[in-house]
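These notes concern the structure reproduced below.
Here the complex is missing one protein chain, while the rest keep their positions.
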Amino acid sequence: MIIKNTSQFIILLFSMFLPYLTLRYYAKQVELPIIRELPALNVIPEMVGRAAEMGAKSLWIPGITSRVDARVISGLSILTKVAEEVAIKGGEIVCATARPVFMPLIEDAAITGYTAGGHPEHKPDVRFLTDQQFAFCAGVMGIIDRENCQANFYVGGWADEALPISAAGLAKGAMQIAGDTNMYQLPYFVCTCDYVMIAEEFLVSGAVLTRDKEQLGGIIGADLLKYALIVLCILGIIAASIGSNFIVQILSY
Amino acid sequence: MVATTIGPWIGLFFTWAIYSYLLYKENIAFRFAEHTFIGVAAGINFVMAMKTLQGNTLQPILNGELIYAIGLILGIIILLRYIKPIKFASNWSMAFYVGTTLGLTISRLPITSIIVPLKSFFLPPNTLDNIVLIAGFFTVLSYFIFGRLPNKQVEQARDYVNRAGRLFLMVTLGAMFGASLLGRFAMVIERIYFTMRTLGLAA
Amino acid sequence: MDGFSEGREVKVMAQSFWDRITDMSPRPLYIILILAIAFPFISPLRIPISIADYTKAAYNFVESLPPGSIVLSPNVIEASCWGECGYAWIATWEHFFQKDLKIVAISLYKDGPLLCERVIDVLKSRGVNVEYGVNYVNLGLVPGFNSAIAAMVEPPDGLHRLVKTDYFGNSINTLPLMSEIKCIEQVDLICSFTSGWGEDWVGLAVIPYGAKYIYSCIGVMQPTLVNQYSLKLCIGGLAGLKGGAEYELMMGNPSTGVKSMDAISTTHALVIIFIVVGNIAMVFTRKKGD
Partner (left out) sequence: MSSFLKIKEISIAICALLGIIMIGQYYINIPAISTAANYAQIFTTSIAGFMMIFGTFTLLLYNYNHFKKKTPGQWYLSAWTIFLIVSLATIGLVMGPDHFYFAWMFENVFINLDTAMYSILGFYVMAASWRAFRARNIDATFLLVSGVLAALVNAPFAEAIFGKSILNVGNWVMNVPTMAGLRTTYFGVALGSIYVALRTFIGKEIGWMGLAKEER
């Protein structure tokens, strides 16, 4: 037979093309697919308002990752939302990065947010500190300390600099949100931040904010695959309870 | 017994130049150590890369196996990025690299990350362990389903399921946090042991 | 000062004590950490170490291998992970040489070849019989991660297509050991030292070819090792420094790994005490309604 590992091949094809089909379907629809409530997005206006009342600043950092991947793109869409809130409620944002190549992207995202908030004339404060991990850590901790940042957003691709920076923000009593797909830095964020977007929840939050119809369509496609996994698991549990491994044989065909 | 050769003492200087950043503040010794680290790392990186290219790409071509020339040409194209007019060519080699790496990764994901973990949940719910495992599967998977269900009541019930799923994730993250302590402290222990051995305070 | 105000005053003083503790500079804590590590090296506590089942499984499988079996030992590890995987590396390789197995070492990250030679130097200083080209070969660096793995395991002679010269520049045709191994089919055991997930070897070698795989990882990857062991994707593994110490104990010659475990005890005890005290401080400062 020309096809080997058939069941795996079927799963691969479904995983590749089902989200693409739903993407095409929703691209033609007028309204957006409805996504469940994401608590982190509701907290942003409250955080920025609190910082504005205290006369403090908001701080946005995409982590130290060097590639513009899905995590950084989600982080940028969150920056646009924060900039919109700052334009409405007042206050200021400081954006610090370790990658010069990100700076134009950050400026664009911030200006888009300011314009949406009705203040296109605001100038975003974007700073490139250094590309060395621990020197970047020290730089950001200095900003948190000196410039009293009370609404901190750590959304992007993080590594070992996550703990020292978020702990410094916590020590200043700031409200903090974090988001990353790197499961090894999330435990530190859970302890130091008020809300943490875990793995896919972070990427979806970015898509919801940008109202990207295509990406949201793809997410609905992935949901259908997960429902399929749930059905398969229920059948598997029933099969295991009555002692047959019918499902297991299908999956290893 | 105190270290007799100069090597360990150089290592001691660099170790505590790095730690001076913690115990004191950023200073010239730390920045000197940092730049030494960057320089030596790049030097080793370059030599290792040249050795593998010379041994495993160039050598076979000289021995007559000309198919390896394709790898050599694709590699040289990467270096063309510095020449402005033909900079676009370096994308072809990147495309070759990304296509192979991505294709290999996703070709094995259905078995390693979907079928095998899924089969591990096919358990009769007759023991506590099995019930907790099955509950973990359904609640965490529900947490990662983002489309809102049309039915209001079902969606409210799902909020509680998602809440339980998030707590399962917290236990997983906690275990990773607990295990990471073993890793973090092992590195510090090795540095302190090296320091004591060099100073002759430990065998 | 009536009882009530006195009690309130004590409470205010207690809260300001906790506030001062909370806002304390971290530097004294760094000194405490250094002392907590140095102390057991001066006067060892010798706390008994219990051995994890995946470490026992790895040891017993190596014991069951007949002499002359071939072990493919890849590594994806930075030099900084020496404190974690170094002792496990020395202990496992020493066991392989004791059992007259043959080690083919290949590195997928730049520090690997030099670390392999560092392990061999330690073993030679312990009088282990290492004959280069006969029972040990260092194939040097092959970059590209999963592309390199997929290329070397491919039958009939993937390894000979991928690697033409070893780390010292000798052609592989001049090495007797390399004539005995052409691809994954001649490999009796894969013992991988990695700071990564180890998923590549499972997807590219264990599942397609049924290879036997020991996953020696860094501490933070312990949950991944527990997962692979319970799903029977690996036959055993070593979790960072603790795995190295356990393997040294099973080999019967405790060395640096076992010595360091006392310091693991003191540091872990310190962190747990600080977490508990920190949470108590939080309860007190929260009572102030902040």
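Things to note:
Chains here go by letter, A, B and C, matching the order in which they are written, and residues are numbered from 1 within each.
Methods note: contacts are C-beta pairs under 8 Å (C-beta built on N, C-alpha and C of every residue); 3 or more make two chains touch, one makes a residue touch a chain.
On a predicted model such as this, the values are computed, not experimentally measured, just so you know.
Here is the thing to keep in mind: the chain we left out touches A, B, C in the whole complex. If you put the hidden chain back, the residue from A:M103, A:A116, A:L129 or A:L229 that touches it is A:L229. In the full complex, chain A makes contact with the omitted chain through residues 1-5, 8-9, 12, 15-17, 19-20, 67-70, 101, 134, 160, 163-164, 166-167, 170-171, 181, 183, 187-188, 190-192, 196, 199-200, 203, 218, 221-222, 225-226, 229. Residue-level contact of chain C with the missing chain is found at 22, 24, 26, 29-30, 32-33, 45, 47-50, 78-80, 82-83, 110-111, 113-114, 117-118, 142-145, 147-148, 150-151, 154, 158, 161-162, 167-169, 208, 219, 222-224, 226-227, 230, 239, 242, 261-262, 264-272, 274-275, 277-279, 282.
On the side of chain B, touch with the chain left out of the figure occurs at residues 7-8, 10-12, 14-15, 18-19, 21-22, 31-53, 56-57, 67-68, 70-72, 74-76, 78-79, 81-82, 87-110, 113-114, 117-118, 120-121, 129, 132-133, 135-137, 140-141, 144, 166-182, 184-185, 187-188, 190-191, 194.
In this text, only the chains that are shown with their structure count from here on.
With centres taken as mean Cα positions, chain B sits 20 Å from chain A. Chain centres here are Cα averages; for chain A and chain C they lie 31 Å apart. Among all residues of chain A, those that touch two or more other chains are 184.
The set of chain B residues touching two or more other chains comprises 109, 111, 172, 176, 180. Within the complex formed with chain C, the residues of chain B that make contact are 22-23, 44-45, 48-49, 51-52, 54-56, 59-60, 63, 100-101, 104-105, 108-109, 111-113, 116-117, 120, 172, 175-176, 179-193, 196, 201-202.
Against chain A, the residues of chain B that register as touching in their complex are 21, 26, 34, 106-107, 109-111, 114-115, 118-119, 121-126, 134, 137-138, 141, 143-148, 155, 158, 162, 166, 169-170, 172-174, 176-177, 180. Taken in their complex, chain A has these residues touching chain B: 5, 7-9, 11-12, 15-16, 33-37, 132, 134-135, 138, 183-184, 186-188, 190, 198-201, 204, 219-220, 223, 226-227, 229-230, 232-233, 236-237, 239-241, 245, 247-248, 251-252.
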